[in-house]
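Each remark here refers to the structure printed beneath this line.
Of the protein chains in this complex, all but one are displayed in their positions.
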Amino acid sequence: MSDKYKLKKWQDLPPGGVITEGGNAADYETGTWRTWRPVWQKENCVHCLTCWVFCPEGAFLLQDGRTAGGKDRKEIKEIDYFHCKGCGLCVRECPVNKQGKEPALQFIREET
Amino acid sequence: MSEYFEVRWHGRGGQGTVTGAKSLAEAVQGTGKYVSAFPDYGPERRGAPVRAFDRFADKRIRIHIPVLEPDVVMIVDPTLIGSKSLVEGIGENTVFVVNTEKDAAETKRALGLTGQTLYTVPANNISYRLFKREIPNSAMMGAFARACPQIISIEALIKEAEHAFAALLAKDLVAKNLDAIRCGYDEVRNA
Partner (left out) sequence: MAEAMRQINPDVVAAFPITPSTQVIEDFATFVADGKVKTELITVESEHSAMSACIGASAAGGRVMTATSANGLALMWEMLYIAASMRQPILMTVVNRALSAPINIHCDHGDSMGARDAGWIQIYAENNQEAYDNMVMAPVIAEHRDVRLPVMVCLDGFIISHSIETMELEEDQAVRDFIGPYRGLHSLLDTDRPVTWGALDLHDYYIEHKRGQQAAIESAKSVIESVSDRFYRTFGRKYELFESYRIEDAERVMVAINSVAGEIKEVVDALRDAGEKVGLLKIRLFRPFPYAQIAAALRGAKVVTVLDRSTSMGAYGPLFGEIRTALYDAEPRPLVYNRTFGLGGRELFPDDIQELFAESRRYLQNGKVEKIFDFLNVRGD
């Protein structure tokens, strides 16, 4: 945990339990909840972004890329394991996985 | 609590008894006295017996209890006569003002009064003449000024009531209610 989350004294809290910065859920590590880990196989991925749509934590990070035909598109860059809770929705919804081909997302036990 | 001059009104829901007591208090306040006025709410239904109270004094009024020993009893509805509550706590000097067209002496007998002063005023008659319905409270206020000029004169009552009514009523009704006060004052009979 960062110093920011060091427990504060009552005198240091804003009145009424108000949270004065927006979007601070991003600072909260949900990655520790994970028992299964999705692993992205870049070489099998078609960048359809289905996983990015379904991910409840926004843990699929994107970057700019190009199609084979040279058009601009967004591509998967990596999985953010600070936030990924290991729910497996991405693995289940991946169209490449569903076609029974070499999987674009593997799902493995954390301890392995 | 002799430093207070206390009035007890008896009427029925819908006759403006509470408004009468409050308007009288506002008018008396206009003459520089301390006043309070309040109702005694029971089941709030048209026709149910209602009591309301006025208290007047030359100092700030601190008590809020119902009037137990009235200086004046205002009977807004003569069909209440026979009820014991009308004469509860009265003394020899208690003054009665009764809305009735009956003879004052007969009304005294009906109330079981002995030496007390009683004034009658045909407030319903006045109300029908002016409003075509039964709202006797303004005429009763006029009769009060006749019975208790030491509390408020008719001139002061009409002047102060105009302010009190203006907050509640449209202009033409203010004028009619002032007429009702004047008629109430003029048509009082005494026994």
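Here the chain labels run A and B in written order, and each chain numbers its own residues starting at 1.
Everything below uses one rule, namely that a residue touches a chain if its C-beta (ideal position, glycine included) is under 8 Å from a C-beta of that chain, and two chains touch if they have at least 3 such contacts.
Computed from a predicted model, the values in this text were never measured in an experiment.
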| item | value |
| --- | --- |
| Residue touching the undisplayed chain, where the options are A:15, A:70 or A:100 | A:15 |
| Options B:6, B:26 or B:77, residue touching the unrepresented chain | B:26 |
| Selected residue (touches chain absent from view) among B:48, B:68 or B:166 | B:68 |
| Missing-partner contacts on subunit B, residue numbers | 1, 22, 25-26, 29, 33-39, 41, 60-66, 68 |
| Hidden partner interface residues of subunit A, rising order | 7-11, 13-23 |
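In the analysis below, only the chains that are shown with their structure count from here on.
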| item | value |
| --- | --- |
| For subunit A paired with subunit B, centre-to-centre distance based on mean C-alpha positions, whole Å | 81 |
